[in-house]
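Every protein chain of the complex appears in place save one, which is left out.
So that you can tell them apart, the chains are marked A, B, C, D and E in the order they are listed, and the count of residues begins at 1 in each.
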């Protein structure tokens, strides 16, 4: 169960309205790697957690914090939208380029749909959807998802920091960047803890002898040229400590030439001209016709 | 530019048709973490790559391999669909539970739409979409996305392996599981290489002094109870080597109580009864009325 | 800012696993009118609220409660999935219809993707998306959206109550049905309060004389037969108290026959054969050809 | 069955082209609460209607009218797009800000995809989808959905009216605003009629004693501070006439602390290091190994 | 403007309920090539039509007919859902496989969401969306889209015909199949008419000399083996009558090896370790530090 305090986790006050920037800021609210994504990802991972309570607790702690981040950014966007122009008053389109530019750069739904409020969408107005998130039931897999989310997220916030000079906005972003620093560290720590006692490969419980033993540590070079041989992934000990990397310069096909059998008649696939397949309506009809002809 | 050879990378031949399993197998073809996702993710990362050529080459090598994986699974699904029942012949629904069960467990689009062919969708028939993938322009961020994708992917393939006893299907899955072992190792190796010369936090180029210095290494406990203090993330050196973890048992709000100003009149937000806002059509109208009354 | 307590708002314990029912229950978790929808709708309305603080507070109270409802249902689903079959052991498809039926009736992603955890999707596996919700900046409009959401929601929970006999599940649903009773009452009360001092038509601030005065209280019968004249909407005082309903048995068109002008050349629309439009590449080319011919 | 007359229901003629405004106007054509939504919502409610014929007739009458509204707005948009610039002729980007602003403010698909025609999308180009609409089989629930749709719709049209000064556009919007006035009144009237003979809570047929009797009329204050106690929803008779509102200042959790059991082995969830679960491939393998060792 | 008559265009009465088949039938109602698609595609093409009136009229005639097809199928589905089981009464899951099979094969939203009514979705419950349709402003292009839609549509209806033995359902499908025969003929006729006076390649108005003259009639064999040389597309006169097909057995790359320049600093892309880019916050900071050191 949850409860709310009215103060924001951190200040969210722009120095001046900026409706064009409001549109951009939506990316870290309702985008693929925005705060709604980490909020919902952590909450679902926490609720589904079947492991030790310390994990469940930790995941829900950060999930609960992320609701507050969504709250901060939504509040910021609503204020950036103050003073958004609805139109040029009584002028022909294009005559006042400055106002036109703002109108062109805004998200029109910020006026028409949300009435200068934040929307649960990204910077192109695309709605948040839950296929952005994952809760797999395997914490090592999911913590890697979380580390990725915090990495993409911090990267985007940094780019947004560079895109404004408003001190109030930058103050809030500076807080979010700091929390993402912590959260990247947090998931790295949790990953280290899980990896310490099991193989690094997810899932560690699948019997290794059941996987194909010929190709599980080979880099395959599917292009002309071998620049890809220069990296750490092409030679040396594998990161799971089980083998050595192997570089295959010219990988060859190991499988069959696929040849599918014709579809049954009721599929009405591509058939040869005149071909009639037994047991179909067509065949029954032909048969009946012949029967009729016999009489 | 690309070219094609007719042989599959590895065998994809089921021992017997199984249209219900065909539906499940779609998950690793067109699902959130299916082969279409890694194929498109790697191709876009490769095409957008602005770093050293060895990275671009490596990423496109694996991207090109993944096209072959999509090909294998699509071929497998088409064969699993052979012999799919279209209906019970002339019987009342529910009379032949075995056939009904197969019909109920199949994806109906495998008959109606694709004519017993694979579809670019997941195991519930949801279409693949490109918001599943990321190419951010920052390779460390993206390699973490890739490691996550290969972890979720291998986990799902293992679950599908457990869900069938067909030797032909298991043979192909055994190959895919092995490649995912390699690919997890590959991304771990590439991550190690990138992290060696920079901070582990993405992006490493954002000036650290610009982030809020009070909260960038603190775990905040947003729940009653402190089980979350027991983990590696709550104390000790941070993983980026820059600080110590700090555990805040009772985090307090640092921000304002948000209070938004009323919307301008043209927004037609919630206004007080009888309130008339200057400059609006309503106000103009009232003013004109008064003017008229004066005459 | 938010905080979490570990207890659920109400018990969520099934008497026995039922993976087929788990799939159905997803509807009120991640469906169009599920708890994720009301949770996110209320939170965004609260964060965007520019009206009196009592509204903002009330909206966020209920939004915060709804997070707990999502938590309860997610927890319930995870437990209903315990014991989900991954496959029939070593048997041919269709041989054990009972197991097959369960497999056919389950959501395959409950095994493959979420590892017997709840997913943020509806009962057909379709992901939740934020176009389900509205925060318009006009509270009367939004409270009507909320009343609708609670009406559709309670209706769906009642249907799910009828679809199970599990006492534990029914106990939780009985709680949710009761809360929806309250929440319908709550929004009806808030609507009554807002309507008391303004016109019932949203938005009440648009000057009534600017709307077309001929059609604003007329029911138009766009079909053969006049059964539609029998309802309250066809005669008597209008509900906003401004006029009388008017029934137009045979509405006639009041507008023009639309006739669009041809598209400019660069659109490459449908043109007459041989037609060449001045200023186009084609025209320039023809002109140059003629010029060349002159020399 | 339907038929068409060539005249529009009302005039749809702009005084001048305005491709930037055409983009905005898309919101009420193909947006969440645009005319496509009400058109499809009413048609499906009508076709699915199992109640008295007067309801079916009335719903289909308004659904048929809404097709004409889509037609009017599509026609208007096509004309607003006349004269849309494809590019600046032979100039460097940014040199002619006025043209640039128009280009920036337009929807590029209005040129590239639809060839200066209307598209079935909203003002950010997001396609209309049928999860916007509801036909639940319970008319009281659905009429509340309809009242909401007409409230949000009229609000958006009013905002669009404020965003232009074109007399022709305003004339058409003035018609649509008037029809929405009628349609709000219509649904309010139909709701009043249905509520008169049953409880106001949807569905009225679920036995009231089966819902939890402790929480069905309580407002729960899930935040610090009690501003939310000031409203009509916190005290007095409930709107369904069955009880009194009850204000719970400090709601407490009534449920269990959730604790999920570990997942079965085939799920490959998070397991303790070294843990081997009986009946799994891993266990079988270990057992065989031991067996082999015995020999 | 449109009007409605209460009779269906053709009978839509099943002989018996069949909720599993109702799920399948949704494909031709709300699927990619269902009746909603052709209805909306034709209506938008008609409204956007800038060509001769006979085209606009013809397109709207068929668009209007398709609304009636949606109506028929929706009505059919609602009746097929009569008698849908909500649950087994008081029995353990899997005990009555026949009922379980029906439950497993049904779309759960047909009970929970639509209350045994048709839904605007396809056979896997995926909502219809308007990216299924096209109105390009070029009638030849669009008539090809229409011919495709009617081809895919008739194919799907035939497969559904094969999937049932219900005489009432088959009667309706027999009508729809016949109309699709007509509609395929209709679009072929309209295409023939348009192609007669212009080149067959869309758009015919783009100056042919501006397209690359080396590759516009060459088949390129991007695979090992030359089976693809055996078809009509590999030799002989091209279908637009402008040239001869040319078969390139080993196509070679004609373009550059792509090499992107590094991203500017504010992008925070992948940079070399220690590298500092002038003009960035980092560089400014370093510079200031040095400046401070000087004092």
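By definition in this document, a contact is a pair of C-beta atoms (placed from the backbone, for glycine too) under 8 Å apart; a residue touches a chain by one contact, two chains touch by 3 or more.
This is a predicted model, so every value here is computed, not measured.
Checked against the full complex, the one of A:42, A:128, A:175 or A:222 touching the unshown chain is A:222.
Checked against the full complex, the one of B:9, B:107 or B:164 touching the unshown chain is B:9. Contacts to the hidden chain, counted on chain B, fall at residues 1-9, 30, 36, 40, 43-44, 47-48, 50, 57, 60-61, 64, 67-68, 70-71, 74-75, 78, 113-121, 127-131, 133-138. In the full complex, chain C touches the omitted chain through residues 155, 158-159, 162-163, 266-268, 281. Remark: the residues of chain A touching the chain excluded from display are 16, 18, 20-21, 23-24, 27, 31-32, 97-102, 104-106, 122-126, 155-156, 159-160, 162-165, 222-225, 253, 255, 258-263, 265, 267-274, 280-282, 285.
We adopt the following convention: only the chains that are shown with their structure count from here on.
Remark: among chain pairs B-D and B-E, B-E carries the greater number of C-beta contacts. Listed for chain E are residues 1-6, 47-48, 50, 97, 100-101, 104-105, 113, 115, 121, 124-127, 137-138, 155, 159, 162-163, 267-268, 281, each touching two or more other chains.
Taken pairwise by the contact criterion, the protein chains are fully connected, each one touching every other.
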